[in-house]
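Excluded from the complex is one protein chain; the other protein chains are retained at their positions.
Read from first to last, the chains carry the letters A, B and C; within each, the first residue is number 1.
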Amino acid sequence: MNALDSIFISALHWLAGLAPAPVRPLVSMLLIIAGLMAAFGTCFALATILERKTLGRMQNRFGPNRVGPFGLFQPLADGIKMLIKEDIVPFSADKTLHFLAPLALTAPVWMAFAVLPFGRNMSAIELDAGILFFFAIGSASELAVFMAGWSSQNKYSLVGAMRAIAQMISYEVPLVLAAVPVLMAAGSLSLPDIVQAQSGVALGWVPRWNIFTPWGLAGFALFFIAATAESNRCPFDLPEGESELIAGYLTEYSGFKYALFFLGEYLGLFAVAGLAVTLFLGGWQAPARWLEWFPSWGWFAAKFSALIFLFIWVRATLPRLRLDQLLNFAWKFLVPLALINLFAAAVWWKLPAAMAIRWLLCAGLLAVPYVWLGRHWNGVTPKRRHYGYAQ
Amino acid sequence: MQTPEQIKDRILAAVPGAHLEVIPNASPANQPSLLLDPGRAREIATFLRDDPELRFDYASNVTGVDWPEKVVKEKVTVRKIIGGVEQEAAELVERRIPGFLEAVYHLFSMALGHGPLVLRLRTRNRTDSVALPSLTPIWRSCEFQEREVFDLFGITFIGHPDLRRLLMWENFADHPMRKDYVPAADQEAKP
Amino acid sequence: MLGRGILRGLMETWRNFQGSYYDPARLTTVQYPEEKLPPLENARTIPFLIYDGEDPLAGLRCTACSICAVECPAHCIEIVKDTAKKPDYLGRMQFHPKVFNIDMAVCMECGICAEVCPFDSIKMDRVFELSRDGRRMVLQMRDLAKPNHYFRQIHPTEAAAVDAARAEEQRKAQAKKAASSVPAAS
Partner (left out) sequence: MIAPPPELQNDLLEIAMGPHHPSTHGVFRMNVVLDGETVVKLTPVFGYLHRNHEKIAEKNSYLASIPYTDRLDYICSMTNNWAYVLSVEKLAGLAVPERAEYIRVIVGELTRLQNHACLAGFLLQDMGALGTPLMYAFREREKILDLFESLSGSRMMCNYLRFSGCRCDLPDGWLEQALEVATGFDSFLDQFEALLTENEILRARSEGVGVLPPGLAVNAGVTGPGLRASGVNYDIRKVDQYGIYNRFKFRVPLGERGDVFDRYMVRILEMRESLKILDQALHDIPAGPVLDPKVRLRNLRPKPGEAYGRIESPKGELGFYLISDGGPAPYRYRVRPPSLVNLTVLEEMCLGHTIADVVIILGSVDIVLGEVDR
């Protein structure tokens, strides 16, 4: 382990060592919290600007490039703007809930970062059931979203909140189910153990990351789709689908409360992307042994950024689904496929390793239902249309 | 397409006793129109839509025209006794043409590709007797346009499913497209 | 329904993403205050009045005939005739405007005034950075008057034609004058 790899741990030990011995664990914990908040707060700021710039590039625009060099201070300007904007509370709103909703969304999301391993030995708390803790925390946001929609006393907010509830509850199921094969493979609910289980290489050069197995690839795709829906991002951004519901449950929020919602959503996205990296992309592991000179947290950050870019890329491309299609998609496509994936993973582990047939069998087990479900989940099979011309 | 005269004859054969009149059009466009009897207008319109040779299945344009009361001065030759001798002399006579509102329908046939046939319906005056039969039950496309005519000209269409103002607000009093409309004083003044 | 269309769409956005760094067909943004598009000769924004010579108010070509004011679709031009007549470029005695106001809040920059003006006096400008302090939206004669060389600069083709026609008329008028003055002298 080189010094660069453990730079954060050493810094933490050094800083905590400055405090008197009795309060040292407390100080250490506070330092970790401060570090996480600083890191992901910055990440949030960077993500907003990078998302806008990437979207801009994909749409042949420049994106924000006026504030500071390359527009990098844009989030700062946005933050100031959000802070000094008038905070409007609708007259008939339930004022308490209206105030609490953004807090209730943002606070639990921070807690999810406690269990993620950001690098070698770098998770804030090493819970044995870390992934359970993560999912439990993740589902707390539903409450906040419904609080926001209900308390606003706005019809659009209410419809948006109803959609959000239906969507988030539906997509929890495939999200968790997609993660189960990984737990089976690692034999542990602890996230550092899951990362450890993905170390080493197969066939001499392929890293043993879960994504390089058929069930892992399918699981990653399912997890990614469900995570997109969980974090209310396009193409599953129905709760705030602006062309239909103005801003959904956010309609009556302005100023800093709105910014808090924004922050909460991005942090939720980060958390779930971090989990996807941990579960499927080998966490902080380097892809090859000779690349281990790069610190482990650097690898985590790189994979994490790539995943965030993927989220942005999808957002820039796809239109939005309709609510009934969204639920059909969850229950008739994702959930069955996730269950089949579970089975495929079980088959994988029962067959002897290093056998080409287990690859083929597993892939076939997944591909056939994929084709069938893909054709039928929406109830209608679209035909290729032919357009006639009148002469 | 048949000429308005031929169409008139066909209509008269199908809807006997209807009062029809061909109104010539002096402009180079040469689009003469048929003045319908409001009482039988619905029947005639149904015939025009369903007749296999005419098939005016598409009412494109519906509009109103306001013809306020006019006083025209005409030269009339009268025989007068001037100086004991009866002579022909020109004299200016003022003739009052009573005002009326008019609904104009432009019909086309999508099936046969001909048109336009211009139908006109006239109210009796501009004040109290401004009702005309609505042709919306025959052509749905008249729905909004008749509402607009009701709104802007004040023609009441009897039998329209939903006759409300279209463009002006509900409790607006006047009909802005009439020629004698004067905007209220609180409306925006000219610069 | 198997994701092929979605993948094709993703490829398309990816092409645009990387193309937006080097492909001129995809780099369409003009960063306005620093970069500006080359001005087009036909572009029209607000009307202005042409004057000849040095003094903006004395040299106005406008004869206060009010054709533009009548034809203006929005009726945003206000003209008051001066009482005195002054000779124009042909030596004919013409009225001149005392007041010539254009209400920019109403003007819709259609260019009908320039089209109908028989004296080539009102033309369309192509300045577009018109925001300013204050709320004075009515442009008066002094704001509207621009010299002929400015017109030549912004609409060279049209200005050349106008100048040629005017020179031709002037030449004819002088010839006529000379012709009419010769018999008188003899």
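Odds and ends about this structure:
By definition in this document, contacts are C-beta pairs under 8 Å (C-beta built on N, C-alpha and C of every residue); 3 or more make two chains touch, one makes a residue touch a chain.
Computed from a prediction, not measured in an experiment: that's the story for all the values here.
Although one chain is omitted from the display, it touches the following shown chains in the full assembly: A, B, C.
Checked against the full complex, the one of C:N42, C:Q140, C:Q153 or C:Q174 touching the unshown chain is C:N42. Touching the omitted chain from chain C are residues 1-6, 8-9, 11-13, 16, 25-26, 28, 40-44, 67, 70-73, 108-112, 115-116, 124. Touching residues on chain A toward the chain that is not drawn are 55, 58-61, 155-156, 158-159, 163, 234-235, 237-238, 241-246, 315-325, 378, 380, 382, 385-391.
Against the chain not displayed here, chain B makes contact via residues 25-29, 31, 33, 57-61, 63, 65-66, 104, 106, 110, 113, 116, 118, 139-145, 148, 152, 165-169, 176-177, 181.
Note that only the chains that are shown with their structure count from here on.
Mean C-alpha positions place chain B and chain C at a centre distance of 44 Å.
Inter-chain spacing, taken between the CA centroids of chain A and chain B, is 67 Å. Residue positions of chain B touching 2 or more other chains: there are none. Residue positions of chain A in touch with at least two other chains are not found. Across the complex, chain A is touched by residues 1-3, 6, 9-10, 12-14, 16-17, 19-21, 26-29, 31 of chain C.
For chain A in complex with chain C, the residues that touch the partner chain are 54, 57-62, 313-314, 316-318, 370-371, 374-375, 377-378, 381-382.
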